[in-house]
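With one protein chain held back, the other chains of the complex are shown just where they sit.
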Amino acid sequence: MGEQAPIVIVLAPLFGALLIAFVGIRFKALCLPVTLGALSLSLAATVETFRTVLARGEFVYLLGGWKRLQEGDGISIGIEYRVDTISGLVLLVIAAVSLLVAIYSRTRVVADTPDRVPYYYMLYLLLVAGLAGMTITNDAFNLYVLLEISSLTSYALIAVGSRRAVLSAFNYVIMGTIGASFYLLGIGYLYIKTGVLNMQDIHAVIIANDLAESPSIRVASVLILMGVWIKMAFFPLHAWLPNAYSYSPTTTGALMAPLVTKVMIYIMIRMMVTVFGLDYSFRATPGMPLHWSNLVVTLSSIAIVAGSVMALSRRDLKKMLTYIIIAEVGYMVGGAWLANEKGMTGAVYHIVSDAFMTLCLFLAVGVIIARTGQSRIEGMNGLFKKMPLTMAAFTIGALSMIGLPPTCGFFSKWYLVGAGIEAGQWHYVGALLFSSLMNAVIFFRIFEMAYFPKEVNEAEPACFDPDAHPLETLEKTPSSMAIPLWISAVTLIVLGVFNYTIVQWIASALQSLNFFPAAG
Amino acid sequence: MEFFEQLIIPKFNYWIYVILMMIGMRAMIAKNNLVKKLIGMAIFQTAIILFYVSIGVKEGANIPILDHHMMPGEIHGGDPVVVAEFANPLPHVLMLTAIVVGVATLGLALAMSQKIYRAYGTLEEDDILSQIKLEPND
Partner (left out) sequence: MKGLALFAVAFTGALLLYATGDFPDWGSLDSPANGGELSTHYIKEVRKETEVPNIVTAVLADYRGFDTMFETVVVFVAGIAIIAVLRDFGNGSRGYPPALANNLPEEPDLIVTQTCNLVIPVLQIFALYVLAHGHHSPGGGFQGGVMLGASYILIALANGVEAAMKILSERKILLMAATGILIYSGTGLVCLLLGENFLDYHVLSRILPTDPIMARSHAMLFVETGVAFTVTAVMFSIYANLATRGTLKGGL
């Protein structure tokens, strides 16, 4: 592969989906092997790309071979891919998580959507292609096209579920379209003032023509931020997320919860770093009483607290996890806007670790629902005895979410808290600690119930979604579900142990872009 | 009067697009009927298309297709191309994408609204919500 590796990351899932359209409709048994093959190829290409990035610093791929004008120094006339260590890390997360969830889906997709398996896997692969394409591209408009692919596929992946799922998918369509349209408008405002679409070119033109104070650019930055905030469910724009993720089929939730919001946070960071430049993002706006970055950090503190409180009040495992996601989004947005290198590093590291924490918890909850037939907290009574291995993995995920060493959740929170102290944003630090406390309360409540079973009279088990076809409970956890769960749990510890290496990678990318020249 | 001459008349299209966009967005957020929301969505997306196409307009320019006598080679002659004679092609290309995306989103959303109608027997949002309240919830 070598020089062609970046394009293979996106093409492998695309061709996989086409292959399913050709043969999978007739031979349904081939859908899963094709999916696994395509995602493995994508993962291999990602690893290859990442190794090249580590060696060279960045990896540029010119689609259609259109070189930049003036022997490579001018503007870009085609579309280019550009991978640095930050986008490389996010690509690795996408490839790894989607492969794990695909293994996990072996029994679930047939159980959840028996009559539309090939369509499900086609949408699944195209969602992965969309997410990877968004992460890797260096063209602002190409990002919009891929954003729409990932949005359309995720609407459909949610809507194949029960009737509540269709309704929440419809709300997601409305909110998602507003978000994507805001992004498109923002790109239009940038285009009208700069005349280019490549992200680095936009930045260069803004600097060269001294457009930083222009109202259009300011409005463009607000529009793009609002767009990605809606897409990432940043409080108070989060209303679509909890229902969409908790009523969707198991596999959809397990794929989208770790990836979609994280990729949107990556897009926000990419916009801040590459398009507008951190200098622009963090400077005080003339005529505005408060710092734009102070405002965003305050908003994210509110998001963290609100997400944690709402999570505490839920009795349903999946719903509870979705509110924790909303709190976690606050962590990362706040970290990115703390206006120091540590905060940005912590936010990127938290993207990686939060993706695996969410994955681990969603996979564990999926197993619990498959085994017990319900997802209410009461259903976890005495589960440690019934399924000790699953509960052990769940515990690792929960400990990471709370932030205990040696899991990666501890280290990413450590960097974020440190950055908050360095920036003097005490409310953000307070919100982080409050949220850790809340997570501890939430999860220890579950541990207590699962470890020390209470005698309960056999009440009617409240089925999670009365409208879904009745869940058949499995006698034994299939290994296709147990293995991905365990891999994700072990990854949490591995990521924690190697946190220094990852942080060095992220810092090298930030420093090579020379955005924090004075280092604090 | 000066306000009109400087802010509105030379930027007429942009004002119209903002008004259209506000109409569409209000319908998307505030309307009760799901199909009306989708009509709002279509208006919203069309407004954005109007905005982009307005960017590419050049006073006195023609469609961005070269005449054959401008093409290179002995047969055609290779007359010089005057940039001011051709409209900016890039916004047209971008909007072709946006139109396609709009059609795709609208089709999928209509399919969902049909499925919602099949499940709940209504397309009014408050009716659906009152039905949901009766179901056991989290």
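We call the chains A and B, going by the order they appear; numbering starts again at 1 in every chain.
We take it that a residue touches a chain if its C-beta (ideal position, glycine included) is under 8 Å from a C-beta of that chain, and two chains touch if they have at least 3 such contacts.
Because the structure is predicted, anything quoted here is derived from the model rather than measured.
Chemist: For the chain left out of this view, which of B:46, B:88 or B:122 touches it?
Modeler: The missing chain is touched by B:88.
Chemist: Spell out, residue by residue, where the missing chain touches chain B.
Modeler: 7, 10-15, 18-19, 21-22, 25-26, 29-30, 54-59, 61, 63-68, 70-72, 78, 81, 83-84, 86, 88-93, 96-97, 100-101, 103-105, 107-108, 110-112, 114-115, 118-119, 121
Chemist: Go through chain A and note every residue touching the omitted chain.
Modeler: Within chain A, the residues that touch the unshown chain are 4, 7, 11, 14-15, 18, 21-22, 25, 61-66, 69, 74-75, 77-79, 115-116, 119-120, 122-123, 126, 129, 133, 139, 141-142, 145-146, 148-149, 152-153, 155-156, 159-160, 162-163, 166, 185, 189, 191-197, 205, 209, 214-216, 218-220, 222-223, 468-469.
In this section, only the chains that are shown with their structure count from here on.
Chemist: In whole angstrom, how far does the Cα centroid of chain A sit from the Cα centroid of chain B?
Modeler: 28
Chemist: For the complex, give me every residue of chain B touching chain A.
Modeler: Residues in contact with chain A: 25, 28-29, 34, 37, 41, 44-45, 48, 51-52, 55, 90-91, 94, 97-98, 101, 104-105, 108-109, 112-113, 115-116, 119-120, 128, 132, 135-136, 138.
Chemist: With touch defined as at the start, can you tell me which chain A residues reach chain B in the complex?
Modeler: 141, 144-145, 148, 151-152, 155-156, 159, 163-164, 166-167, 169-170, 173-174, 177-178, 181, 184-185, 188, 191-192, 197, 246, 314-316, 319, 376, 462-463, 466-467
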